[in-house]
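I am attaching a structure below and will ask some questions about it afterwards.
Note that one protein chain of the assembly has been removed; the remaining protein chains are unaltered in position.
Chain IDs A and B follow the sequence of writing; residue 1 opens each chain.
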Amino acid sequence: MSEEMLELTVDKFTFRVPKSLYFNDAGIWVRPEGSVARLGLSDFAQQRSGDMAFAEVKPVGTVLKPGDEFASVETIKVNISLPSPVTGALVEVNTELQDAPELINQDPYGKGWFAVVELTDWANDKVRLLDAEAYYALIQRQAEEELEKQ
Amino acid sequence: MPDLPKKKVGIVACSGEEMAEGTVTRLAALRVLEQLRPNETVTICLPLFLAGGEGDRAFARFYPTIAIDGCDKRCAARGTEMYSGKPAASIVVTDAIQTNHLGTARRLSEAGMQAVDVVAEQVTQQVDELLGVKWDRKQGQSSKEAQPAEGLEAKIATCSCGSGIPIQKVQLDGQEVSFIALPLIFEQFRDAGKLPGDGTTAELMETVKVYNPIPDGQEAAYAQAVTREYTAFCQEKN
Partner (left out) sequence: MNRVVIVPCSGIGKSYGTVAREGAYVVTEDLRPDTTQLVPLSLLVLGDEQARADVSGAQAITIDGCKLACATKMVAESGGTVAHDLAVLDVYRRHRNLKPAGIAELNKGGQRLAQALAEEVATLVDEMTGEVKNA
């Protein structure tokens, strides 16, 4: 995928943030596609979590509001519940993640997508989300906090 | 030469599997990374480095590294020099420890664990020394100069939180090529009044080459791309 990115480099790690996406605080990205939105896990969040061992997504038809778990991932470091950033219903899930969760690490903004949601309240959801610049600032702060903790 | 604070040191251990000394390097490196100097060091994973890990190679090009090898085959030191640059320091366990009774590669003896202590201490001393002196990437050696002036961190283009090596992707002959440290190099050249032009290109490329290997036969194409990026950089600043 070639799209414009913001890049944050810390030590030997580079975290990419596509300028066209929206994000919630947990690092779930949202790509609006007309009346639906595709969801995934940001590059920063996937790198922090580590190598994906398992990924489970709620089934098609699941109704979501912001904050509801729409998926979960497990690495050797963490088990994370992923909160929905939008309101709507799941209309498509990425079944590839069952056998190849490493797609989340390898291509977080492309083949590592989790689910597609039919949006029912995008105008209000969008206001609550972070654009790329705001998310970049957030991960920059989080990275600084981690460095200070060391 | 971009004049950046040297915040971290990369540690490259050979982790050789055939000899106890290889295991000593691994454990000594981890002791330094996890316990002795966790804030000042970064692990460079040798297999990832050799296989083409971009982040590790970029880091090792930009910051000083300490290679820890089990024997005089010096895989960690040679690998680092091959793909990034000469390590700032190189420790070989068979030079540092005068005993053969270190145990096996799989299980170190008590002497082997003491060897880990000794090597870890040597690495720590090297880390402290490197962070106390200026690292000259061009010469591949340290010089005993004062720390860079205050306020330099504000010039780092990408990130103020960490050691911040900017990696920039540039279009070159229809392909995307990653360059490290371009914004920093451009900033210094512009600040020195060296604006885009024939007279500046050669010097600019000499500096770019310190951090970015240029394939044989592609010098002209790389120079054109870098000049284009530098021109755009200066126009944006005006």
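Assorted remarks:
To be clear about the criterion, contacts are C-beta pairs under 8 Å (C-beta built on N, C-alpha and C of every residue); 3 or more make two chains touch, one makes a residue touch a chain.
Owing to the predicted nature of the structure, the values given are computational and were not obtained by experimental measurement.
The undisplayed chain touches these shown chains across the complete complex, A, B.
Only one of the listed residues, A:7, A:102 or A:131, touches the absent chain: A:102. Screening B:50, B:96, B:177 or B:205 for touch with the missing chain picks out B:50.
Although one chain is not displayed, its contacts with subunit B can still be listed: residues 13-18, 22, 26-27, 29-31, 34, 43, 45-48, 50-53, 73, 75-76, 78-79, 82, 105-106.
Against the chain not shown here, subunit A presents residues 50-51, 53-54, 76, 102, 105-106.
The definition used in the following text is that only the chains that are shown with their structure count from here on.
In terms of their C-alpha centroids, the spacing between subunit A and subunit B amounts to 31 Å. Of all residues in subunit A, only 2, 7-14, 140-141, 143-144, 147, 150 touch subunit B in the complex they form.
Those residues of subunit B that touch subunit A in the shared complex are 8, 10, 38-39, 42, 44, 55-56, 58-59, 158-167, 176.
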